[in-house]
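Below is one structure, written out as structure tokens, with a few remarks after it.
Missing here: one protein chain of the complex. Every other protein chain is in place.
Lettered A, B and C in written order, each chain numbered from 1.
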Amino acid sequence: MPGASVISETWLWAGWAAAAAPFAAFVLILFLLRRRPGAAAAVSLAAVATSMVFALCLLVCCVDMETPLRSVVTWMISGDTVISAGVHLDGLSLLMLAVVCGICLLVQVYSLGYMAGDPGFARYYAFMSLFAGAMIFLVLAPGLVQLYIFWELVGLSSYLLIGFWFEKFSASRAGKKAFVMTRLGDVAFLAGLLLLLVRGGVMDIAALSNGAAGLSSGMITVSAVLIFGGVIGKSAQFPLMTWLPDAMEGPTPVSALLHSATMVAAGVFLIARMFPFFSQSDAAMTFLLAVGTVSMLMSATMAMVSRDIKQVWAYSTISQLGFMLMALAAGGYFAGVFHLFTHAGFKALLFLCAGMLIHAFHSNDMFVIGQGGARGLKIPMLCMAVGAAALSGIWPFSGFASKEAVLATLVSLENPAWLIAGLAGVFLTAYYTFRLVFIIVFPAGRGQTRAEDPARGVAYAYGAMAWPVILLAFATLVLGFLAAPIRHWLAAGAGAHEAVHGPAWLAPLSLGLVFAAIAVAWVEFGRKNASQTGFVERVRVVAELFARRWYLDDIWGWAVSRLLDRGAAEACRQADNRVIDGFVHSLAGAAVASGRVLARGHRVMIQARLMIMFAVVFGLTCIMLIWG
Amino acid sequence: MQLHSAQFPVLSLILLVCLAGLAAVVLLPAEKKQAVKYVSTVCSAVTLGLSVYVFVAYDRALGGMQFVEHLQWAPSLGVSYINGVDGFSVPLLLLTGIVFFTGVLTMWEHDLRVKEFFAMFILLVTGVFGMFMALDLFFLFVWYDVSLFPMYLLIVIWGSTNREYGALKLTLFLLAGSALILPGIVYLVAESGMGTFSLPALVNNADFSPFAQKLAFFLFYVGFGILAGVWPFHTWSPAGHVAAPTAVSMLHAGVLMKIGAFGILRVGMFLCPEGWAFWAPVMALLATIGIVYGALAGLRQTDLKFVIGYSSVSHMGVVGLGLAAMTVDGVNGAVFQMFAHGVMTALFFSAVGYIYDKTHERKFANLGGLSHVMPVAGGYFILAALTGIGVPCLASFWAELLVLLAAFDVYPVYGAVAVSALAINALFILRVVEKTCFGPVNPKWEHLPDVSFGLGMPRLVLAGVIVIFGIMPFLMYETIQSASMLLISGLP
Amino acid sequence: MSVYSIFFYLIAALMILSTALAVTRKNMVHAVLFLVISFLASALLFFLLGAPLLGILEVVIYAGAIMVLFLFVVMMIRIRATEGSGFLLWHYLGAGGLSALYVAACLLLVRHSGPGTGAPMPAAVAAPADFGLYLFERHWLGIEIVSLLLLVALIGVLHLGLSPAGQRSGKGGPY
Partner (left out) sequence: MIVPYTHVILLASLLFLTGMICTVLRRNLIMLLLGLEIMLNAAAVAFVGAGLHLQQIEGQAAALFILAVAAAEVAVGLALIVCIYRQTGTLDPECIESDVCELE
């Protein structure tokens, strides 16, 4: 069918173009528009908008696509190793592409307001474009190596974005921490990838998924677990989770971008992308389930005691990512991916709302924001309420639908412990979400602050920030009802035969837990004369444990500074200075010393030397005469 | 080893241009500093152009030795003047051309004994060019030594921190290396019984016993390995890098260390394949230790140049690991890493050199916020750092990928250890970036100028090369492949 | 045994005796004088062995010029008769060993000597005129070189003698 092939080729070009546009914008801004912020922003927005348009076109036109489209070019050949680049268009990648482009576009529009007047405005948009391009290529990758490459580039651009305000020590340090900790995971990823390449010789994800590589099951488990290492790093799971809350040092739109749909979601996306491959190993999936569960619960507890509004959302991001991983590991392909999409929407919404509040009140502390009169800002407050409801999983917001799907997959597992953990997660999520909402909406000293003008300092480009937020809130309302078409769409990708709706008791149970949690939060924070201390904070030890992130940072700090810095590294340095150089120096010293000894031999009286000379001559004569 | 004669002796032309530049610089009066600089720039630009021509004109499909020139020189000794390049030396010629050109431009503001400096510099480069193209063991050794001895003067006269120590250590180490190489060459030539130093003749016709190969390869490995920074013979390199002036550091870390690896490849592996196979596990072990060790030792350094010096040790370990794998991937990756690391280190040192010229401070604890003061210079520094970390789409990523791939194939344990060193690498290089470029601005440096367009040029060239070959690695791999396939398929 | 051989042994005995005496004298003037006797004896030996020109030159140069030069220097610097403290024991032992080695080498040489060395040698005389002609025919270059050497020695000695000793010890010197 020649017509069809022409059409599909056109779509492939669209895919390439969608990915390339932001890269072009990056280069253009970096070299030509560094000193023209306005033009830089325009170029960057235009590029992302182009990608968005292409993504939507692809989404609309490929809706009835039977088989994935792909276009592959050879990037490099070395011996038998062929590394290729390309675009791979199927249900998952197209949906993800649309979500990524959408979030990128909205965040960039929002940044017009948020970042206005920043000296590094053009640089900001350059990095944003780089990020968008890398993320798009990652999403479209047909092969594991390409995925890894753009995975790393995403990490790089997140490093640059988190450390965007590099004059602040904390910001540059947070960027470094993010990069190094994700790198730690990536090392495992790379090892797994190389193992696959060496043993299987195939890098194509489709080929890996249908078992064309002919790997043994043990090898699959080992490489899957290694690749999970990359996921753990990128998606900030236990034990590499602590970089994510620190990454809040970046500008808020960056947080919104990184921690909703793009960077951290890349880990989940990888699992989804290679879902059939990973499904071949039960052990690896169980490992993933455990990791997801532990991270989900741990970070939820951390969120319960934080005073920093962005930190709360950061912890909740980890927690929700853990939730997605649980779903995927439990076999719920659709549940995990769907939660990824809904989460992308409402988490971006929450971050952007938080950004508006921070922008208005110049503080990250939710108590300060609440007392500053945040309830006066109608748009962010309403939208944040929508986002919070979605995060908690209240009908009819999008979070409800996806969370129910996740719980439904957990029900299907034999071991009920996972379901219980999931329900506990639901409870905690609702609790810390509404704790934050109540603190901001019903601040403790309500009476005094009323007098202040709530819209103080709001003479910023409000519109640029408000419209993306409103759009996202709308998406959050709608997305929950799109479960069925998305499911149909994704069905082509993998054997999605999991339950979307659990048993009848599941939805009431989870909703009941949510409302119970909200009630607890209300009692502690919302009602008049509430003490505004949570039940956790009453137990000092536990509060301390949660506030210090279960001492994970301390453990990592100890490992780096003691084991690595002062242990291994110092040992190497000392070995260099003492052992190797010491050996060399002693060699040199020995040469000098032996020279001295010989020189002393030459300093004896001439007559002794004369004697030696004679002796040598006559000795030689004798020798020659005897053996000559 | 197939030889394809040159229509036009372009290789000798490169040497001649260098020598002409050297003569011109020597003949100019010492006061005319600008003239000396212009002459050196023209000389380096022409050599760069010629090496680019060689890179482009090299016939990848044909492979083998091309542009071969053959002249009898001393028939009674079996010495002849043979030049030729294959897929291994073409990238390195290009690298030398690039680093030569950018090095000369980097020293544009240099003002102390300009004439002598550039004369020595050009002499050094001549030796390097000659070494990369020589196909006669005698000439190869002579060029090798020609490229070593100006180093001592360059460091002692124009160096900085602890220069006498650094220069002496470097020279003694490298001469110790020569002292092993020469017996190795003579032994092999004597063993062949052919009475010729010609590498193609020896490779094609000589039949060395396994013992001779093992012995000779060991000599070559240690002798050239000292120059290549193989652990534990690497300690000269950080000390030397630190002491040397910027352009010399660039050339030194960028090109000279490659000479060592290239020597192992060209002499050791071509002549003694069985020795290579015998010693490969040892090479892999030492290389892996070097990779991890360099990164770890770099973690504790406080001097910018020391950090780069140790990262060089780590990166040259990657080269060693690739060569030890004895596969097409490994050799490809190793040669590409030589190229990529050369350009990367040159950029690194030139960025550091700029920072040092302006601040006279190399302890990075005292720097800070330089990205704010000099965003472009800081940008080059960061780009070099990212290349050093092995960020994809920058040249050295591809090299590391292939080397690690080969290592996983042949030595899985070493491969795993080497991979984990990537994380340490990231940690220590980013730490330096953070301390140098980020953080609050030190008020002392607030008014420093950013890098000007002229001085930025060499850095731009280097950065461009890194990015071009990072995005289009096939440009380089096709060339390297044409040689490595032949080498590996010729193995017993 | 012919008259010549009696002469030879007498002369040889004289030479060895006077040389040994010369070597062992504490007083250097005596040593030099004994050596003069030894050289005169060797001049006789040269006559005996058929080299009259050499014998005369020996008398003129060795016993005459050189020994007088020695005597001159000895008298000039008027050195104390006592020498410095003797050598350590190992030095004497070394000298003994050296002598033993030397003797061994000589004995080996004698053993390896060619045929006819044990037989008495025929007497022959090289007339001074023939000898001179021979020299200037075959060794004219050597003669010139030696004369040049003597000239150089002369200049060197002049230079050494002219330089004031006190200033030469310092750095540089007057020149």
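In the analysis below, a contact is a pair of C-beta atoms (placed from the backbone, for glycine too) under 8 Å apart; a residue touches a chain by one contact, two chains touch by 3 or more.
Fair warning: this is a prediction, and the values are worked out from it, not measured in the lab.
Just so you know, the chain we are not showing touches A, C across the whole complex. Remark: the residues of subunit A touching the chain excluded from display are 603, 605-607, 610-611, 614. Interface with the hidden chain, as seen from subunit C, comprises residues 2, 4-5, 8-9, 12, 15-16, 19-20, 22-23, 28, 31-32, 35, 38-39, 42, 45-46, 48-51, 53-54, 57-58, 61-62, 65-66, 69-70, 73-74, 76-77, 79, 83-87, 91-92, 95, 98-99, 102-103, 106, 109-110, 113, 116-124, 126, 130-131, 134-135, 138-139, 142, 146-147, 149-150, 152-154, 156-157, 160-161, 163, 165-166, 168-169.
Following the convention adopted for this analysis, only the chains that are shown with their structure count from here on.
Taken as a contact graph, with one node per protein chain and an edge wherever two chains touch, the assembly forms an open path, each chain linked only to its neighbours along a line.
For the pair subunit B and subunit C, the distance between C-alpha centroids works out to 67 Å. Separation between the centroids of subunit A and subunit C, computed from CA atoms only, is 100 Å. Note for the complex: subunit B touches subunit A at residues 169, 172-173, 232, 235, 293, 296-297, 299-301, 327-329, 332-333, 369, 371-372, 386, 389, 391-393, 397-398, 401-402, 404-405, 408-409, 415-416, 419-420, 422-424, 426-427, 430-431, 433-434, 437-441, 473-474, 477-478, 481, 484-485, 488.
Taken together, the subunit C residues at the contact with subunit A in this complex read 91, 94-95, 97-98, 101-102, 104-105, 108-109, 112. Chain contact summary for the complex, subunit A toward subunit B: residues 74-81, 83, 145, 148-150, 152-153, 156, 159, 163, 166-169, 171-173, 176, 179-180, 183-184, 186-187, 190-191, 194-195, 197-198, 560, 564-565, 568-573, 575-576, 580-581, 584, 588.
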